[in-house]
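Complex shown without one protein chain; remaining protein chains in place.
Going by the order they are written in, the chains are A, B and C; count residues from 1 in each one.
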Amino acid sequence: MRGLIYVGPGLRSWAPKPDPTIQDPTDVVVRIDSSTICGTHLHILKGDVPEVEPGTILGHEAVAAVLEIGVGVTALAPDDRVLVSCITSCGRCAFCREGHYGLCKGGGGWIFGHLIDGLQAEFARVPFADTSVYKVPEELTDEQVLFLADILPTAFEVGVLNGGVKPGDTVAVVGAGPIGLAAILTAKLYTPSRIVAIDLADARLARALEFGADDAVNNGRDDPVEAIRTLTDGRGVDVAMEAVGVPETFELCTELIRPGGRVANIGVHGHPASLHLERLWTRDVTVTTGLVDTTTTPTLLRLIAEGRLDATAFATHRFPLADTMAAYDTFAAPEETGALKVVLEAEAAVEPRAITEEPVGAIA
Amino acid sequence: MRGLIYVGPGLRSWAPKPDPTIQDPTDVVVRIDSSTICGTHLHILKGDVPEVEPGTILGHEAVAAVLEIGVGVTALAPDDRVLVSCITSCGRCAFCREGHYGLCKGGGGWIFGHLIDGLQAEFARVPFADTSVYKVPEELTDEQVLFLADILPTAFEVGVLNGGVKPGDTVAVVGAGPIGLAAILTAKLYTPSRIVAIDLADARLARALEFGADDAVNNGRDDPVEAIRTLTDGRGVDVAMEAVGVPETFELCTELIRPGGRVANIGVHGHPASLHLERLWTRDVTVTTGLVDTTTTPTLLRLIAEGRLDATAFATHRFPLADTMAAYDTFAAPEETGALKVVLEAEAAVEPRAITEEPVGAIA
Amino acid sequence: MRGLIYVGPGLRSWAPKPDPTIQDPTDVVVRIDSSTICGTHLHILKGDVPEVEPGTILGHEAVAAVLEIGVGVTALAPDDRVLVSCITSCGRCAFCREGHYGLCKGGGGWIFGHLIDGLQAEFARVPFADTSVYKVPEELTDEQVLFLADILPTAFEVGVLNGGVKPGDTVAVVGAGPIGLAAILTAKLYTPSRIVAIDLADARLARALEFGADDAVNNGRDDPVEAIRTLTDGRGVDVAMEAVGVPETFELCTELIRPGGRVANIGVHGHPASLHLERLWTRDVTVTTGLVDTTTTPTLLRLIAEGRLDATAFATHRFPLADTMAAYDTFAAPEETGALKVVLEAEAAVEPRAITEEPVGAIA
Partner (left out) sequence: MRGLIYVGPGLRSWAPKPDPTIQDPTDVVVRIDSSTICGTHLHILKGDVPEVEPGTILGHEAVAAVLEIGVGVTALAPDDRVLVSCITSCGRCAFCREGHYGLCKGGGGWIFGHLIDGLQAEFARVPFADTSVYKVPEELTDEQVLFLADILPTAFEVGVLNGGVKPGDTVAVVGAGPIGLAAILTAKLYTPSRIVAIDLADARLARALEFGADDAVNNGRDDPVEAIRTLTDGRGVDVAMEAVGVPETFELCTELIRPGGRVANIGVHGHPASLHLERLWTRDVTVTTGLVDTTTTPTLLRLIAEGRLDATAFATHRFPLADTMAAYDTFAAPEETGALKVVLEAEAAVEPRAITEEPVGAIA
């Protein structure tokens, strides 16, 4: 089979690799029907995630069909159509037992395209399948559920739930890239009174308004602290979500919130931020960080099935799975392409193909 | 009457001031029976709290007797014995209605010895009395309840409750001064499995063990991160409380907690700390700050009345109220005196005395 | 002035009574601009609420203008436009301090038209005004906020919040009268996946669908347990709300919920129900009862102001305040009139009129 292989910093290839097989009793092997690309992959390709070894297939989001099941698998059967998501849960460790699947110490957590081969491929081995995949209702298309594999539960759990959004709240979302948009979309499940998107790019802010923000503030042009003060009668927002990943936007969030409010960090950070305790110590502020656990995936799936949530607007481009290399080019240049999420579509269902002997070679 | 007057940076005086009178319908005037000194007063005397104007009587903790009530007071009567605490609640503003009395926008919050005359005096005016004082059961001594005026609810609300201490948790308390000791004492109400005190001074650590800590780590001598790792099988603590107020101890707390844990800041800070988001973003960490609200004062009072909580060990020294100047000297030098809290005791109940004409003058 | 007076069982009269005056320092006197009638009034008129003494003016819902304030009132001023709601909070007692205003032991709770004169009148005395009324934003009409005086917070707090409705939940509302409709309307703030209305009357079920229910089950015709089983794949609903007030509908709720679900009773009951513990003891079920506290009124007001919630559809009929007698006739016969809530509108603002000497007499 073929998959999108990380060759080394700056290098990727759509190249052959042996078909996956069952290794542990709790594994299944799946055929990928749809996959997508996440911002994390751009970090990996920069070499920022050193634990990803060259030769690893990338990808941690897919809708797939079960082909083969390990002897310890009881809840799945061949031909089941499943969502394979960014987090794997062993289901046994103390963290998994508490619902902290993202912190799994039993071999799960974020492993696809990170510690084991991922899902931008024709086939994949899925460990701990019983406790890590979700059956997809027949009536839903791949595109309706694909973004449940990462971006939606991430924004919902790490942003909306950690932020404690409640009906009537005012919410600021700093950063209107895909994850910020998903935070806006899922925050609306709790009917806040007002969502303010803050970003440096007018194009992204326009998208934010389409996804449900009520106000847009360009913080390259306008003082966001002043803007929020005006919009909230001087009070500050109840919840601020950081969806960029740099110290400045995190620190901005701590300036925007009202006393008693909550800052939920969703961004992926590479540097420390300043926490202005000399100002915050009296303000009853809560700051949270977190990796997605995907505990809410069944809930979000039900909301999609019942027509309460629609994430298909994230799909801005579609590519055949075999054109994943081109899809990366499009995804990596959102300013020019307007890409939010690209959908990688396998062609009509195929049987696992024999391993081609062709060497890993074609380089991006 | 006389009270302890802030004369200016570095200067205090036990000096005369006119007796307080009812100014607003919701006021009461009280006779102070017992008062005490808080670490905040040392900050004020350094000039670190510029909004305290020279001429202000200090003090925000007292057990007192009601002498006179305003026409709008319905829940109190002359001769009632009451706890007057550090936080005043107007009971009407949005923050008070949510139980955030410490953030009161209606004229309350921390006002005693800050924005109005305080409680280290023979008499005091108490605004919003119906919603700000607590009747003291007859069978309890002043010393049993006096520390409910600040240190106990502060440690309990801002440390233990914000920290979410639960039965079986491991807890680190960084800083074993009075507030850290109160955090240890009140954390035990939730039966954590283990409390580790961390401090630079062996004398304070010895106190911490007396107040209920299970382990003591001198972080001048031993690496606290290593020590916690050993004590928790490499896991980190469930809850870390900062009770010092400098960036280093806050940052230490963020290193001590386990993934999924909580850092509760209790310390008063003058400088920003670094929040290592590059390490914390994946760790499901919650950081809280807060000013005490005193919403738990009735609960703590009941626990004291039923013999479940005893805070009298904080009282290391007693002084007549008239010797408040000497009491400050003792309190300000804990290394030599071993002082935790000093009790200022009024002599037998006296009638409000006529204003003495003597000028404010005797200087510390 | 005149008001709607309870004369005795079965008897009411629009009759004169002395103008109200300030009695306590925390009182205000208001001019009623809009009022309405609640189902409770029909119970009172049947004689079911014996503590209402003949001669009492009924009514506990109004939008009004402040005319006069007591000396202890600090947060209100003459000419303020306010919502006066069914619950009065002394703001001082232990229950009020916990947000349980409905259980107020300091002279508040449900007192209007119950223990003191109510709000279906030209003027009214409002005790504990600072902690019991809500300023109405200028841009909102009386009709937009009037139903915040009782029905909306009742359904939201006692039904939706006690029921713990969460995004994705399935919800059954048993009883589609005004309170059931308000439960449907406010449940939607949490985006449940599906709301099922259950009632004996097709007309009420049609209304339920208009207010946002997804399914309607006529339990006179269809087996509701079977219907819910079908709609939830045999699982039962996550939340069932009782909005009728008879044992049968409460018991039905306990049959509809899934293991781990919640039954929230909103109905006013006159008789005990059976709790089938022999079936429920293993099912992790939570049952709640409650009187409204109106703690959520500010939140609901903000949602209305921001256009997230619209309750004006409850206003099916309008009457001049002077025609309150006729309004009762319409409200008491919803099967014929289709009445949900009737709006009683004062004519243009008038000055308090002198007391007319005419005796209480004209009888309904």
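The rule we apply is simple: contacts are C-beta pairs under 8 Å (C-beta built on N, C-alpha and C of every residue); 3 or more make two chains touch, one makes a residue touch a chain.
It should be emphasised that the depicted structure is a prediction, and the values quoted were computed from it without experimental measurement.
Engineer: Going by the contact rule already stated, which one of B:1, B:87 or B:300 would touch the omitted chain in the full complex?
Structural biologist: With B:1, B:87 or B:300 as choices, the missing chain is touched by B:300.
Engineer: Determine which one of C:55, C:220, C:260 or C:338 touches the chain that has been left out.
Structural biologist: The single option touching the absent chain is C:260.
Engineer: Over the whole complex, note the residues of chain C touching the chain we left out.
Structural biologist: 95, 98, 100, 102-103, 245, 247, 250, 259-260, 265, 267-278, 280-291
Engineer: Can you list where chain B touches the absent chain?
Structural biologist: The list for chain B reads 166-168, 188-191, 193-194, 299-300, 302-303, 305-306, 308-309.
Engineer: Touching the missing chain, which residues of chain A?
Structural biologist: Touch with the absent chain occurs at residues 24-26, 70-72, 74-75, 90-94, 97, 99, 106-107, 130-131, 295, 298.
Criterion: only the chains that are shown with their structure count from here on.
Engineer: State, to the nearest whole Å, the distance from the C-alpha centre of chain A to the C-alpha centre of chain B.
Structural biologist: Centres of chain A and chain B (C-alpha means) sit 44 Å apart.
Engineer: Which chain B residues reach two or more other chains?
Structural biologist: none
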